[in-house]
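A single protein chain has been omitted from the complex, and every remaining protein chain is retained in its original position.
A and B label the chains in the order they appear, each numbered from 1.
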Amino acid sequence: MDSNVARFWRQIPQRYNLIGNQCGSCNKIFFPPRESCPYCRRKSMEKMHPYQLKGKGEVITYTIIHVGPKDFEEQVPYPIAIIRMDEGPQITGQIVDCDYHKVEIGMRVETTFRRIQEDGYTGAIYYGYKFKPCSVD
Amino acid sequence: MEDIGIVSYGSYIPRFRIKTEDIASVWGKDGSAIEKGLGIKEKSVPSIDQDTATISVEAARAAIRRCNINPQDIGAIYIGSESHPYAVKPTGTIVGEAIGATPNLMVADYEFACKAGTAGVQSCTAMVKAGFIKFGLAIGADTSQAAPGDALEFSASAGGAAFIIGKEKVIANINHTCSFTTDTPDFWRRAERKYPSHGGRFTGAPAYFKHVTSCAQQLMEKAGTKPKEYTFAIFHQPNGKFPVQVAKMLGFSYDQIKQGLIVPYIGNTYSGASLVGLASVLDVAKPGDRIFLTSYGSGAGSDGFDITVTKEILNLKREKAPSVMFMVNDKEYIDYGKYAKYTDLLYWE
Partner (left out) sequence: MRDVAVIGVGLTKFGELWDKSFRQLISEAGAKAILDSGIEGKDIDAMYVGSMSSGRFVGQEHIGALVADTSGFSFMHIPATRVEGACASGGLAFREGYFSIASGMNDIVVVGGIEKMNDVGGSSATETLATAADQEWEAFFGVTFPGLYAMIALRHMHEYGTTKEQLAQVAVKNHKNGALNPYAQYQKEITIEQAMNSTMVAYPLGLMDCSPVTDGAASVVLCAAEKARQYCQKPIKIIGSGQGSDTLALHSRRDICTLDATVHAANMAYKQAKINPKDIDLAEVHDCFTIAEICAIEDLGFVKKGEGGKAVENKITTLDGTMPVNTSGGLKSKGHPVGATGVAQIVEIVTQLRGEAGRRQVKDARIGLTHNVGGSGATCVVHLLEAV
């Protein structure tokens, strides 16, 4: 068995649909979902509710990867950024459909569904979110 | 007659393009002659992280954004493609999960060369009509493969379109549908082969033209219509020439097919081809417009549809997703080297 399959499958709700969660005590939103709220801790227990992010946000910093990991070697140079989602959480993701020279701090982006990795030519394909410049905001 | 038809639609075309002349120059051929011969200026190329599943998800999400239905009300997903990312493991489950339609959902992947997408539309229509499901999602999408140096390399491209079929808030009623099918080996890909093979000029008269014209005539007979009654006509478009010729043979004018003729700008998206054309027509359609659609799939068969646009289209939020022409024009050119890398021509151990 390819060892990564179960680990990926478990996170499909997050990778496909940005399902985070919200603390029922202070209403803060988290992505990825947390077991408990780090601000409310025991008050948040049993009160962490699923919360889906809409997928739009703003680049707060970025880099252009020129030397990439094995799974990404064919894509270099590629931009990757930390994005502050409109709901608050910050997420790391690749930026695609955009000339990398045009990526900048403050840029509005939205998620797009892409292949992220695969277990070689014979293994499973792992899909998930990347970001692209907002088309229809 | 009860309305059953398209409730919403969405399409997706990857951003990368390669020009016909750039492919031609690699193989020492006359680019402008090929461009003229095929009627294709450039074709779309999927990036390394795109495949039929990602294109299908983007198209399906666009369809849902436009109509605001609850994805949980989708009861079936049929995805037609000849480039499903897995040989065994459905594309439909990936799409179902990504649009939030799982788990009470019927899913199967379809393959019938370039007409598997329209076969999906027929299945969804039948399921809705039978009352098995409230909404069905039919998708035609491909990241089509062509062997380097083969004539197909000038046309095989990537893209797709998704259609939600139902009885409520129907924007385009499917009045009639029919098919014409024979066993005609004009184009195929054997199991476990990377690139398709074809019968050269055999793909023309006995294959494409015979099936498309037969299906179209059958449809008009069934519907009791004549070509001039249609505002728009869409024919499967393996290149820029065939659909123009077949339209002429059947008595349709160029004006009728223009809006749905996308292949000159993005190439042949195979299972997506006629459906991306339909999406482009729906981008501009008005209530009362009548649409004629005939797909073609090698092997061989054609599906025909007689469609009438309803007033409901005015309530569809078409602006919530990019139009086909927007995506046609939102592009970035790549050279053959990058094309080879993105389409996995340069693989090694």
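General remarks:
Methods note: a residue touches a chain if its C-beta (ideal position, glycine included) is under 8 Å from a C-beta of that chain, and two chains touch if they have at least 3 such contacts.
Here the structure is a predicted model, which means the values were calculated and not measured.
Within the full complex, the chain left out of the display is in contact with A. Interface note for the absent chain: among A:58, A:71 or A:86, the touching residue is A:71. Screening A:19, A:91 or A:107 against the full complex identifies A:91 as the residue touching the chain left out.
Mapped onto chain A, contacts with the missing chain fall at residues 7, 11, 32, 60-73, 75, 77-78, 80-82, 89-94, 105, 116-117, 126, 128, 130.
Definition applied: only the chains that are shown with their structure count from here on.
In whole angstrom, the spacing between the mean C-alpha positions of chain A and chain B is 30. Residue ranges of chain A in contact with chain B, taken from their complex: 12, 16-17, 74-75, 96-97, 99, 112-116, 121, 125, 127, 130, 135-136. By the touch rule above, chain B contacts chain A in their complex via residues 15, 47-51, 53-54, 57-58, 61, 85-86, 94, 97-98, 100, 319-322, 332, 341, 347.
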